[in-house]
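For this depiction, one protein chain was excluded, whereas all remaining protein chains were kept in their positions.
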Amino acid sequence: MKFKTRSFDDVPGVLEVRDLTVRLAGNDTAPPVLDRVSLKIRQGETVCLVGESGSGKSVTSLSIMGLLPKGALVATGGRIELENRNLLELGPQAMRDMRARKISMIFQEPMTALNPVIRVGDQIGEVLDTHTRLPAREKKARVLDIMNQVHLPDVERIYRSYPHQLSGGQRQRIMIAMALILEPQLLIADEPTTALDVTTQKQILSLIAELQETHGTAVLFITHDMGVVAEIADTVHVMKLGQIVEHAPVEDLLRRPRQEYTKQLLQSVPSLTPRAPRAMSADGTVLSVSGLQKVYGAHGVFVRREPTRAASDVNFSISRGRTLGIVGESGSGKSTVARCIMRLVDPTDGDIRVADQEIARLSRRELRPYRKHIQIVFQDPFRSLNPRWTIGRSLIEGPLNIGTDKQAALKRAAELLTLVGLPDDAVNRYPHQFSGGQRQRVAIARAIAMEPDVLVADEAVSALDVSVQAQVLDLLDELQQKLGIAILFITHDLRVAAQICDEVVVMQHGRIVEHDTAANVLANPQHPYTRALIEAAPGRQWDFANFRELQTA
Amino acid sequence: MLGYIIRRILAVIPVMLIVAIFVFLLLRLTPGDPAAIIAGDAATPAQLERIRTSLGLADPLHIQFLTWAKLLFQGDLGTSLISRTPVTQMIGQRIWPTFNIAILTIALSVLIAVPMGVLAAWRHRTWVDYLVMAFSVLGFSIPVFVIGYLFIQAFSIELRWLPVQGYAAPSEGFGKFLSRAILPCLTLATIYVALIARMTRASMLEVLGEDYIRTARAKGVKETVVLFRHALRNAAVPIMTIIGTGFALLIGGVVVTESVFNIPGIGRLTVDAILARDYPVIQGMILLTSGLYVFINLLIDLSYTFFDPRIRY
Partner (left out) sequence: MAASPQPAARLQWLFGAIAVPRGWRAGAGPIIAAIVLFVIVFLALAAPLIVPHDPLAMDAVQRLKGPSDVHPLGTDAYGRDVLSRVITGGRISLFIGLGAAVVSVMIGLMIGLVSGFFRTADAIIMRIMDSLMAIPSILLAIALVALNGPSIWSVMGAITIPEIPRVVRLVRSVVLSAREEPYVEAAIALGSSMPKILWQHLMPNTLAPLIVQGTYICASAILTEAILSFLGAGVSTEIPTWGNIMAEGRIYFQLKPSLIFWPGLMLSLCILSINLLGDTARDMLDPRLKKREA
């Protein structure tokens, strides 16, 4: 792994944050949201701010921009110094002058960060309108120039496009163009690649690095992804509950973390080296899919649209006690496959066999007795439990449907909660009294309550912080060992796939492009797309959990 | 784009058809003899017989509907039971005062309400916001005719600034028209302003929480530009929608306001028809206003494509 090693000791600083304290407005007794945060960024330096959700990374960046939500958060102490001026003391007009000229910011969601009703060229041009007085022709020339610099294709056409006509990666390029057109000294990037696919992420990261080089911009990069940190950081600051717990040059931090919290964080990063595969059991196949196809078509008077093949010719099978991963980027059709198997959508063609019964063509009513054999856990823990129902009621919903006696089902629910590592008195509580990770455990317990042969996990750990993610993965592993359940694990994250899967299926454009054991797919990928995916995984030569380079076996 | 427009226009047909069936059935399915209901208690057998023939009540229901719909399609809304003039002719004579006042009211309402709502959203949870909300809830709560009488009492009787009642056409001089139209317009506008201001505020509040507003602020753009260039256009679709659906409210208001201010428009025509139990006129008014409502909402639907480039399927 090659880290950045440039020393910044002699380089002049751009921005210095000292003892920044931010509190909830009108509440001096609650613990501060940011507690004496200090950090320094120098010319051309990339400072990464890492931490889990709620650690205060984004609040730090919004404080620097002077964009804290009015009436909700206030900076109550400390200084933010740029060019010997304390930004916290600037009036609204003076602060507006700083934005885009001295400090710029790009955000996480390129899908929502651009105004949907204004052409993107005009949105970039607006920065010039606000801060400069240029004749129209020159203005357009500069906008097109920066659009070329961020490597957008066919800039004249994109100049006139609306955001919804562009891809996520293109929109993020527009955001970067907008941020850098006036050559600010500091660029704040708040999780700019989190919403993007890995291959796009890689392009955007190298674009930021390239522009940083040519313009000498300092970058404050906020992320939760240690892989990204390893790729791009000069200096790393680790945040936890509003405080900076540790900061060091990137290689120091990854090799010799000093704080317990940093170690924990690094140890939770799943390794790209696959775990040992489970034995193929003799019981054989519990789920098999063959020739599965799903076409979404639009038809109607005056509507002409190409039908979309969300999945075509998908074949695989899983046997008892094993895990099959479906890996792919957004739009690859992996979730469509999961939803077809669950019969949440009706497949256009193909066979799905569960418990020796073909279920793809059963009517909803005929299907119901077979539902128990296959259960699902969804991505969003906050929406997968009915907020009006107690945990107990959610847990017994399924068993009651298959005729279990209510008392027995309740007793079983308490046992299940213990099994997934929650107190058994949780039966009487409501979902909002639990954290995201705990809710995901409840969702797993609800699925297990049906004693299914197959558990479908649709991005089941993607919304969780790494430390929680590691715990939930452990839980699934444990349950599989105990109950011998087969798992179909859908994920976009190769690291997660490596840690839980015996076999991996790689999907692209609705088709399976590669299907092999996890070890083979990761170590010896055959299809170019799989290779591209693996190469795009950030920090792939580093073994985070052991603080050293990856040892190739 | 063209497909969208054509589909929107075609979608109007079933709606209007159902309205027509509904209006047709309204009279026919009412318990009792429709002719007796129309003619009232004091009707002579000869009168009843004449009404029966004019409605074609002897025919089966679907034949009655077809005859009725055919006449309707030819622009024949029937004949008034009282004045014996065709309903279309009566409406034609009375529509202009109503039309003038309605246009003025809509223009006035939008001009007052939209800035009010924008301001309230921008200054969310300050006294400006509370004032706008207080006005809007008041506007909803005070009946139109009470507002009308309050205005007459204040501006015409106490202050003597304006004439008490009556109407003058713009052709008689625009000042004269305005001096008589302004109070009815303000009266009508109250509830409309309340409605639009409220929706503008809600829609703006939602848009102001969007990511692209934060992006605009991060560019250093001025607040006025953020509000009017970035936010208002995104908030426009629900505002336009409420202007359209509020049109039904406006029609209800017209009926009341015209009798308070003694304006010879179609609202007054309706009230007179109610008092005289002149059912063909009431029926004609329902068909006319429903048609207008559907037409205005069609225009508004089509205007969405102007506000939001994403709508073009």
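Should a chain be cited, it is by its letter among A and B, assigned in written order, with residues numbered from 1 in that chain.
What we mean here is this: contacts are C-beta pairs under 8 Å (C-beta built on N, C-alpha and C of every residue); 3 or more make two chains touch, one makes a residue touch a chain.
Worth saying up front: this structure is predicted, and the values here are computed from it rather than measured.
Participant: When the whole complex is taken into account, which chains on show are touched by the absent chain?
Facilitator: A, B
Participant: Tell me which residue among A:G78, A:P192 or A:G398 touches the hidden chain in the full complex.
Facilitator: Residue touching the chain left out of view: A:G398.
Participant: I'm checking contacts with the chain that's been left out. Which of A:Q357, A:Q433 or A:N546 qualifies?
Facilitator: Considering all chains, including the one not shown, the answer is A:Q433.
Participant: Considering the whole complex, which of B:Y4, B:W96 or B:F145 touches the chain not shown?
Facilitator: B:F145
Participant: Quick one: say which of A:T132, A:N148, A:S167 or A:N386 touches the chain that got left out.
Facilitator: Residue touching the chain left out of view: A:N386.
Participant: Can you tell me which of B:A69, B:I95, B:L178 or B:V271 touches the chain that was removed from the display?
Facilitator: Within the whole complex, the residue contacting the unshown chain is B:V271.
Participant: Residue by residue, what part of chain A touches the chain that was omitted?
Facilitator: Residues of chain A in contact with the hidden chain: 72, 342, 344, 364, 368-369, 371-372, 374-376, 378-380, 382-388, 394, 397-398, 401-402, 430-434, 436, 443, 446, 450.
Participant: Just checking the interface: what residues of chain B touch the absent partner chain?
Facilitator: 14-16, 18-19, 22-23, 26-27, 30, 37, 133, 137-138, 140-146, 149, 152-153, 157, 164, 205-206, 209, 245, 248-249, 251-252, 255-256, 259, 270-271, 274-275, 277, 279, 282-283, 285-286, 289-290, 293-294, 297
By definition in this document, only the chains that are shown with their structure count from here on.
Participant: I'd like the Å distance between the centres of chain A and chain B, where a centre is the mean of that chain's Cα atoms.
Facilitator: 49
Participant: Which bits of chain A are touching chain B when the two form their complex?
Facilitator: Chain A reaches chain B through residues 65, 67, 71, 92, 96-101, 104-105, 107, 109, 112-118, 126-127, 130-131, 162, 164, 175, 178, 301-304.
Participant: Can you tell me which positions in chain B touch chain A when the two form their complex?
Facilitator: It is residues 3-4, 6-7, 125, 210-212, 214-223, 225, 229-230, 233-234, 307-310, 313 of chain B that touch chain A.
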